[in-house]
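These notes are about the structure you will find just below.
Only one protein chain is missing; all other protein chains are in place.
As written, the chain order gives the labels A and B, with residue 1 at the start of each chain.
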Amino acid sequence: MTEGNGSGDLSCPLPVDATDTVQLAHGGGGRKMTQLLESIVLATFDDPELNRRHDGAVVDLDGPLAFTTDSYVVRPLFFPGGDIGSLAVNGTVNDLAMCGALPICLSVGLILEEGLPLETLRRVAVSMRDAAAKAGVRLVTGDTKVVDRGKADGLFVNTSGIGRIVAAARIGPEAVRAGDAIILSGDIGRHGTAVMAAREAFGFEPAIESDCAPVHGPVSAMIEAGIEIRCLRDLTRGGLASALVEIAETAKRGLAIDETLVPVDAPVSAACDLLGLDPLHVANEGRFVAFVPPQDASRALALMRSFGVSRDAAVIGQVLDGPPGEVRCRGQLGIDRIVDMLSGEQLPRIC
Amino acid sequence: MRTGRVDFGGVTKIVNLAYVPEAAIGDHVLVHVGFAISVIDEAEADRIFHHLQEIDDLAGGEAAAP
Partner (left out) sequence: MRFRDEYRDADTARKLADTIARTATRPWTIMEVCGGQTHAILRFGIDQMLPDGIELIHGPGCPVCVTPVDFVDKAIEIAELPAVTLCSFGDMLRVPGSRGDLLRAKSRGADVRVVYSPLDAVDLAAAYPDREIVFFAVGFETTAPANAMAAYRARRAGLANFSMLTSHVLVPPAMRAVLEAPDGRIDGFLAAGHVCTVMGTREYEPIAHAFGVPIVVTGFEPVDILEGIYLCVRQLESGRNVVENQYARAVRTDGNGTARAIMGEVFRVVTRNWRGLGDIADSGLALAGAYAAFDAENRFGAVVSKDAIDAACISGAILRGESRPTECPAFGTRCTPDQPLGVTMVSSEGACAAYHRYRRADLGTPRQ
């Protein structure tokens, strides 16, 4: 096989099959499966450990370590600002970052639906490779299965990741103290509106782009600068609201935020209005909140703003003694309301 | 059926204009489930703010009086 395929040239010397879609035989463990892996997965990821073609990866790591796993299902597979591949890499990278860890290596599990165009698989593999390179992680081991047509939505991805803990103290809701500043890393609501708009073909122009991105850069920088990070949480499904309520409940503290300080880009805000969504509940894939002691807040903010991914970071509120589990939000008119988790599936409203 | 691109403050979307035959380019419209159902009257839109200004002026006048 050829090596070092650039993203512009994905032609492969071995004809994988007479057809250009995934067949059940591609998951059968035989010659066809080897061809598929060699021509697309191994050629694209091109990691020496992966290329050993062994049952697992052998990596040399110093502890303590963070270890996480996540599975990715998204429809459509490609959306403005990302795709299932970049999502699967960044999502796991971000989960490691939220533990105060420097992401090192990822595994990739692919579940392919019979009939998936090989071109789609190639695009996803290239996207994963590029996302991994950008995040500075290696894709060192993996697995591929094929299921009958109709048993999967094209392509599912699981990634597990290992990272080396760089934070001095344990990061988590239990460390949150009254008075801590709550810093949001950037504008919210992009990913959820981007995917919903693409899935339902709402025809927004310009298309809203997902915020899908790795966030370990600003996290590592804060840790290196000696900022005492009490808690980190990436804002995925359920959005900022659900993340804050979870933290408030686990930490048994009250949280107070000011809605006017929460950045929402104008197109996202307009789309949310149109669809009857609250940006506080909409999913993100490249945003997080950091809880830091008040004396560290301005330094943490400046550091976050020095990274592209968190250039719009803002202090949005603080931790209160109580009541435990309650998140209050001061609205545009200066009146407080309770922030609740998202319940059920997010559905566009009638009016 | 007449449609048009409507700017919602950052995103635009094609909207059905069958119910606002009077709508022209540059007009603001009220949109519900993909249909424009009313053209916004800009003079009326400003009325409340003028009205509040009057109330303000009135309150100011009262405060100034001993």
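The criterion applied here is as follows: a contact is a pair of C-beta atoms (placed from the backbone, for glycine too) under 8 Å apart; a residue touches a chain by one contact, two chains touch by 3 or more.
Note that the structure is a prediction, hence the values are computed from the model and not measured.
Q: Any idea which of A:Glu174, A:Asp321 or A:Asp340 touches the chain not displayed?
A: A:Asp340
Q: List the residues of chain A that touch the chain left out of this view.
A: These residues of chain A touch the chain that is not shown: 200, 202, 266, 269-270, 273, 275-276, 331-338, 340, 343-345, 347-351.
Q: Which residues does chain B use to touch the chain missing from this display?
A: 1, 8-10, 16, 18-21, 28, 30, 32-35, 37-38, 40-42, 44-45, 47-49, 52, 55-56
Note that only the chains that are shown with their structure count from here on.
Q: Report the inter-centroid distance (CA atoms only) between chain A and chain B in whole Å.
A: Centre separation, chain A to chain B: 39 Å.
Q: Which bits of chain A are touching chain B when the two form their complex?
A: 202-206, 208, 265-271, 273-274, 350-351
Q: So in the complex, the part of chain B that touches chain A is made up of which residues?
A: Listed in rising order, the residues of chain B that touch chain A are 5, 8-14, 31-33.
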